[in-house]
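Of the protein chains in this complex, all but one are displayed in their positions.
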Amino acid sequence: MVDGYNSGYGLGEDPEEDQLREECGVFGIYGPGLDVARLTYYGLYALQHRGQESAGIAVSDGKKIQLQKNMGLVSEVFSEEKLTIFQGHLAIGHVRYSTTATNNLLYAQPFVFHSPKGMLALAHNGNLTNIDEIRSFLYSTGSVFQSTSDSEIIVNLIARHNQNNSVEAIKESMAEIKGAYSILLLNENKLIGIRDPYGIRPLCLGRRGNAYVLASESCALDTVGAEFIRDVEPGEIVVIDESGVTGCKAFQGSRKAHCVFEYIYFARADSIMDGFKVNQIRREMGRQLAREYPVMADIVIPVPDSGIAAARGFAAESGIPFEEGLMKNRYIGRTFIKPSQSIRDLGVRLKLNPIRDVLDGKRVVIVDDSIIRGTTSGKLVKMLRESGVKVVHFCTSSPPVIKPCYYGIDISTEKELIACRKPLKEIREYIGADGLHYLSLEGLLEIFGEAKDNFCTACFSGDYPVEIPQAHAQDKQILE
Amino acid sequence: MVDGYNSGYGLGEDPEEDQLREECGVFGIYGPGLDVARLTYYGLYALQHRGQESAGIAVSDGKKIQLQKNMGLVSEVFSEEKLTIFQGHLAIGHVRYSTTATNNLLYAQPFVFHSPKGMLALAHNGNLTNIDEIRSFLYSTGSVFQSTSDSEIIVNLIARHNQNNSVEAIKESMAEIKGAYSILLLNENKLIGIRDPYGIRPLCLGRRGNAYVLASESCALDTVGAEFIRDVEPGEIVVIDESGVTGCKAFQGSRKAHCVFEYIYFARADSIMDGFKVNQIRREMGRQLAREYPVMADIVIPVPDSGIAAARGFAAESGIPFEEGLMKNRYIGRTFIKPSQSIRDLGVRLKLNPIRDVLDGKRVVIVDDSIIRGTTSGKLVKMLRESGVKVVHFCTSSPPVIKPCYYGIDISTEKELIACRKPLKEIREYIGADGLHYLSLEGLLEIFGEAKDNFCTACFSGDYPVEIPQAHAQDKQILE
Amino acid sequence: MVDGYNSGYGLGEDPEEDQLREECGVFGIYGPGLDVARLTYYGLYALQHRGQESAGIAVSDGKKIQLQKNMGLVSEVFSEEKLTIFQGHLAIGHVRYSTTATNNLLYAQPFVFHSPKGMLALAHNGNLTNIDEIRSFLYSTGSVFQSTSDSEIIVNLIARHNQNNSVEAIKESMAEIKGAYSILLLNENKLIGIRDPYGIRPLCLGRRGNAYVLASESCALDTVGAEFIRDVEPGEIVVIDESGVTGCKAFQGSRKAHCVFEYIYFARADSIMDGFKVNQIRREMGRQLAREYPVMADIVIPVPDSGIAAARGFAAESGIPFEEGLMKNRYIGRTFIKPSQSIRDLGVRLKLNPIRDVLDGKRVVIVDDSIIRGTTSGKLVKMLRESGVKVVHFCTSSPPVIKPCYYGIDISTEKELIACRKPLKEIREYIGADGLHYLSLEGLLEIFGEAKDNFCTACFSGDYPVEIPQAHAQDKQILE
Partner (left out) sequence: MVDGYNSGYGLGEDPEEDQLREECGVFGIYGPGLDVARLTYYGLYALQHRGQESAGIAVSDGKKIQLQKNMGLVSEVFSEEKLTIFQGHLAIGHVRYSTTATNNLLYAQPFVFHSPKGMLALAHNGNLTNIDEIRSFLYSTGSVFQSTSDSEIIVNLIARHNQNNSVEAIKESMAEIKGAYSILLLNENKLIGIRDPYGIRPLCLGRRGNAYVLASESCALDTVGAEFIRDVEPGEIVVIDESGVTGCKAFQGSRKAHCVFEYIYFARADSIMDGFKVNQIRREMGRQLAREYPVMADIVIPVPDSGIAAARGFAAESGIPFEEGLMKNRYIGRTFIKPSQSIRDLGVRLKLNPIRDVLDGKRVVIVDDSIIRGTTSGKLVKMLRESGVKVVHFCTSSPPVIKPCYYGIDISTEKELIACRKPLKEIREYIGADGLHYLSLEGLLEIFGEAKDNFCTACFSGDYPVEIPQAHAQDKQILE
């Protein structure tokens, strides 16, 4: 998988490459006396890798909530002027990618609602699995919706549970929704964080003086100078207001089921998530790969940037020298013009350029984070061979992806998953490698030691911790 | 020095950080039957690291020259629609940065001129040192200028040398101009490349079928699928037209004087320049650093991205493990809002995030490419200490920069150069490191073996290969 | 009142001038085989005078509804590309102005909703008077809202009336809402028009072949080449689908109460509305003014453009020659920079320039449509005097405006209405005129002959045909 900044056109060849996409990142802050809009801006910037298609911030000054959101990167959506008019002491923000081809502002978050008890803003990372059911229920009581977004439906559900105690309303709503969700809620004077009972999507809590921060990843805490306190617990509701932080374990899942793909690919390397340092875990994946797949080779190279840590681990474990054999161009922007077929036929190489003098005549282990459809992997192998590589061993730090994800990651339907359709030997032949090795699921989980049962591995095993939509027991829901 | 994509706000602290800037990148193609505008677009994209403030392309269809240019990245300036209307079979393109605070389209290149012999486009990388003299001469003959750009003046000069044989006009002009220049000229049916007699700025020639390409760096050839043929010689004029390529050594400098800073910092790691592989040279710089500065340390870390290759070389030579101790956020865009002082005081860290578990308690060698003003280095050291680093050895793969550059790199006036103002010990104290080592000039040059006298090292030695402006013998010209 | 294209800065002096604003214009078309998106675009363009702050179109292809809306003029919101992707055979569109200082896309219409019965789009012109009551009811049943727009609330109300027969649901909703409304509804295969029981806001029906059109004004029918059939009746629901047009008189108000200010100011002069030709009515207003206010004068001049027809009528009736004494600059755009006080002090005149040779030494009757706050009228008189006018008679084709409007026109609170606060003589002195005459209410109504009781004259008489909000019995609701 070739990661990165709005690629799509990596390798200069295929706009529909094998890139996995997280649905969202969330950030919230309760900070009397601080410029919370601006800190949220920087917090979202640290989470930009979790979604590059829209960005939004909602700010409360204790009386009303103001909202700004638009399509684009954080730095594109907000200007100095826009941040300056954004007064308040608590805020939430959101970055997302859109699964639809056309940009659609209707799906940008946060959502802000007028309710009988005041205004309410919501930002959501994850995906509900019983959304159709809830929507039907709400329809039956007369609701209509401006979008098909989970988030709009969640707020309507909370509003139905109309008690004066909003934590109770949230609890009742949590009893009804199923799936993966890390949610931030903002009303005029409270910031609330909610994590689903399995803890599928990440959410952590930090502090900076008497200000508190909730964020998808700890790197966002670092960026705004906040100190990491702890992860929000699965099933926990965290309420932050003038009296400080109150945590409440509303639900207890049958087990923890943190998304293991956060460690493989999504999370930023400098984040610490549910007790594990992402960069270290990735290094260990490479080491484990090397142990599982002892091979004679001259160099180990990563697919930049997502394969770097694992490749380094592989090199350290195997003793095979680490080299940078592929140079990545970092300037591809959202409006970059993709090459036409005739240009591609010329061999135009936009995203990755192989360094011939590193590669020529070598036996190479190339380490990537995953193989989804296999097309990109095939192009990488071809590129290496054209640069004189004699033997190519392709290693991925994830096990074979054989099942779709219903919890917020855009993993395709089964028929697009090459590991679902073909045995290992055929995949190796398809991508043209001399050797191919996936990290074993056992090997992957052993890295986490005693915590090894605390992860969702459904995309590798089909073992879904939370019930998935009936209609999609066989194939994945087409979102939106 | 913290490199990268439109930084200015690296470390989340100082908009005026120590970033060196190259003035330009050029790309030209003569390709009957090819979509030359689009190939130039991709070529410029590969050279985007040489200038991010404006981009332009001029295309000829044999009858007239069309021009498009604007402020911004290549991907921002050109749209599918704009490229589509750009018909022709030869083209030149240019990327530049602007030294002025305000964007100024008047300085974007290429320049296109109407002359008695037809239209003429010019793209220029470098800086002339006798521009005042030439301007005065042209003024005396009645010329006026719309900008103070070297490039506008060069075209006027060529136009004065009004013979029918344009190569003769170019030769006569070359006899008059002094300084660093790699120039591409385009008229209706010829593409011409010119390199100054000392070969200060790079320029190379490639071929793809019967098409020819000229570019600042070989990575642009790779990107468009062209094969590297050779560097343009110092003092050479290369003419490409329907009869093929004709080279003509117009001038012979007293020696070659390739800018050594291209290898230290500017060039893309996958380029090959005047016979040397940039990535390999950088690795050797690190090795040489390790030999010159044997030190007890636990880890070697780079300042990403520019220090990575040298840090790796240092690690390999010293046996000290290489680690990534600083995580770089890759999403800073041009419109990114810089943090105010009050936000900075909060410890907001936008560009680099130290990975505490890698750093805590360690003795660290940190490798950067250079130290210019010293402010950024000081911040880096402070950041490392706050992450628990016990001992910091700061190494740079360039010797101390003590003189300004008059040949096209934005190296400040002497009073801003910390190495010009302070002895080593004081610099070390200023940046707060426990150890500080600059690569020695001898050590740097030895890497190039027999070619070691072929480089310009003026910024380290004050030994300027080409006469510098009189008025500026003591301080640097304020450009533009 | 100085009318016109997003002025605000008329006369070059006061950004808060006396300009009345209509809330909206609506346009709908059911046209199998036609490019309905494009026809709606042109229809909205003909209604642009009814709202210049946002524009939107919703199109159905029988299966789904697509929506596009944004802040700005119709020509700014839609591009060729955007219209082209808009396939379908029925559509509704909306133009509006925003009463809030900041642009707010949340209030742009149409609104589109997902309901259990499919998608539903709504466009609304008017203002409900019992919106708080309805909102409270909906809140009590668990609804939340993304805006405080009437329109969002109306759709929720209709959705509560959850029968299979949607006309019944609309009827039940109409039984609950009070106020002025001309509403267009679009579902996947029906276009529905609704007019409030008093017919306060206009709505008319046209045909072009087998296509049907609903629009706020007949000028929009003309623009798309449709033939005027009839006005929609007060209290009528018109349903257009594949079986043609079905009208149904759902409610009967105690009387008709068409907004008379449409004739005075809002409607385009070439529209025909509830049986009266707007241009002709305006001419008659001028004639009646002349009869009511016989005066010795040299010339009659209009305040362009809104006073032209009445001034012409005045001239014809009185025999005093009509002249154009004030020249209007037609280029003021939305982003036009308003003059600062210091610039205004220089006498900068941006919107209207008096033609001295027409005015100098003359006794002038100046005819405007209305006086709201009186500030603009005062500036006009001052401008005339500075151009040498000896005697100024100020005439308005509306009676004194003494009460706010609750039915969709932005007429200020009583304390801002000069005619509410001052007797005629003081108003005359305030604006500095030698004579001042308002058209009498009787004189105004007589123009309509037998239909004279069919109009809402609340802003002149305080005789509100529909109950107004309790809280605002004394002062006007602050909208949004």
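Each chain carries a letter (A, B and C) given by its place in the written order, and its residues are counted from 1.
We adopt the following convention: a contact is a pair of C-beta atoms (placed from the backbone, for glycine too) under 8 Å apart; a residue touches a chain by one contact, two chains touch by 3 or more.
For clarity, every value in this text was computed on a predicted model and none was experimentally measured.
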For the chain not depicted, the shown chains it touches: B, C
Per the touch definition above, residue among B:V26, B:L39 or B:V155 touching the missing chain: B:V155
Touching the absent chain when the full complex is considered, from C:L105, C:I229 or C:I355: C:I355
Given C:K69, C:K178, C:R268 or C:R385, the one touching the chain that is not displayed: C:R268
Of C:G62, C:G225 or C:G244, the residue in touch with the unshown chain: C:G225
Hidden partner chain, touching residue among C:S79, C:N210, C:T246 or C:Q470: C:S79
Missing-partner contacts on chain C, residue numbers: 4-5, 12, 34-35, 38-39, 41-42, 45-46, 48-49, 52, 73-76, 78-80, 83, 208, 219, 222-225, 268-270, 277, 279-280, 305, 308-309, 312, 322, 324, 327, 329-337, 339-340, 342-343, 346-350, 353-355, 357-358
Sites on chain B contacted by the missing partner chain, in the whole complex: 105, 111-116, 120, 136, 139-148, 155-156, 159-160, 162
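Operating definition for what follows: only the chains that are shown with their structure count from here on.
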Chain whose mean Cα position lies farthest from chain A: C
Most centrally placed chain, judged by C-alpha centres: A
Centre distance in Å when chain A and chain B are each reduced to the mean of their C-alpha atoms: 36
Chain B and chain C: spacing of chain centres that average the CA atoms, whole Å: 60
Intercentroid distance (Cα basis), chain C paired with chain A, Å: 49
Multi-partner residues of chain C (each touching 2 or more other chains): none
